[in-house]
Structures are given as structure tokens and as C-alpha cells.
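Complex shown without one protein chain; remaining protein chains in place.
The block that comes next holds chain A.
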Amino acid sequence: MGEAIVVTSGKGGVGKTTTSANIGTALALMEKKVCLIDTDIGLRNLDVIMGLENRIIYDIVDVIEERCKLSQAMIKDKRFDDLALLPAAQTSDKTAVTTEGMKKIVQELKQTYDYIIIDCPAGIEQGFQNATAAADKAIVITTPEKSSVRDADRIIGLLENENIEPPRLVINRIRNHMMKNGDMLDIDDIIQILSIDLIGIVIDDDSVIKASNSGEPVALQGNSKASVAYRNIARRILGETVPLQSLDEEKGVFQKLKNFIGIRS
């Protein structure tokens, strides 16, 4: 039996879809069978970030309304055999998806996949209800901004009512220099307010946007900070203990030498 993890945040634009794509990809890199579900009906993005947009024939609404079989709607990833995507509908009526329908689909997918990553839409309406109804675990995404932390807090409160394990937190889009100056909320401040376990921090990295545009999740690409961060989150999901990434920029040899002999830069 696999486990279903919903990725949610309340606020829009904090990186739910990017995180879903990268956690899924990173888990697949570690040879797990992973399925991504996009539940943002009408505003689907996950397929674009995964670079699978052109291959969509059927979507989640087709499965729920029984126009096709679940296996027909699943899109196999072009890089991994064990990674698949169930895309959201772009044109159909939102109300077609119900909590029962979602539960049925996830239950069926759990038979074949180790991890089912559910990408939740922004907001706390029906779409959120659908996405969380079928999940066993939750990951809450926030950025170091007040409004985003506020919404994450609200979401954590709502998740308490669901039959779900206590959610874990990803702090996304960290800008180190702003945090140092105190222009951004501190990681400790955020954890203190939300009082849930941290599962990862991701630095705001240009490579993430570049990767999204090219349809290649950043987790696949080398050693950029964000890439390592997402792979660390995946390892923590698997139960490994991985220390948090250091926020400091790596210093060049010259800089190190200057520090060594005590010249302030």
C-alpha cells in the first residue's frame, strides 16, 4: 500500500506545484513508484512543469465521470518509468470532482504506487476539500512572508479537522540576504508561529524558474541549491535524517584566504 501526501498552502503562488513536481521527481530518482495528481481543475500547471503538456488525452474529470479508465488517463513521465501524472481538467466543470471520487481514485492508485503526491489548488474551497480528503499526510508550503505564513496557519488549522497526520512544513523561496537583514521572516520565527515540524527549506533560486519553463524539474539538474533542497525533502519523506542546508553562499578560494588572514571584506 502506498501513501498519499497532499501538498498545500492556502495562498497562491508560493510554489505548491513546483514543490509537488520536484518532490515527485526526487522520489522517483530514488527508485520509488510515484504518481502525481493535479487537482487544480481549470488552472492546471503540473503537466507544464513536468513537460508533459502535449501528451494529455484524458484527465481526472474523465476518470471520475467514467469516460475512460484510470490507467488510460495516467501519463507516464518521459524520464522515469516509475513516475506518472494524472492531469487536471482544463475545460470541464469544477463541480465534477467530489471528495468520494478523489478517495476512490487515490485508493486505486495506492495499489500500484508507493507515493501519491496530490497538488492542491490555492484557497480553502471545494478544491482544497477534494485534495485533502484522500490524503494520509500533508506538506504545507509557506514563504517567509507574513501573508503566506498567515494562510499556512489557517490551512494547518483546517487540516486538524481532517483525518490526517500532523502536517510538515516546507519554507520556500528563502532569500538569504533579506533574512539576514531582518527584512524577511526568520526560519525560527515561522516555525515558532506555526509550531509544526519542518521538513525542508528551499532557497529562492533562478534555476527553479528556468527549469519550470523548460519542463525539466530542477531536482533533476545537478547541484543547484534548490535541487539539493528538494532531494533532501524527498529523503526526509523516506525517513532519512538529513541536516538542514546551510543558507550561506559558498565562498571562493580568494574569499576564504582573506577570511583566513583576517581581512574584512
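To be clear about the criterion, a residue touches a chain if its C-beta (ideal position, glycine included) is under 8 Å from a C-beta of that chain, and two chains touch if they have at least 3 such contacts; residues count from 1.
The definition used in the following text is that contacts and distances are computed from a predicted model.
Missing chain, UniProt protein name, picked from "Probable septum site-determining protein MinC", "DNA 3'-5' helicase", "TrkH family potassium uptake protein" or "4Fe-4S dicluster domain-containing protein": "Probable septum site-determining protein MinC". When the missing chain is restored to the complex, the residue among A:55, A:79, A:104 or A:150 that touches it is A:150.
Listed for chain A, the residues touching the missing chain in the whole complex are 150-151, 153-154, 156-158, 160, 192-195.
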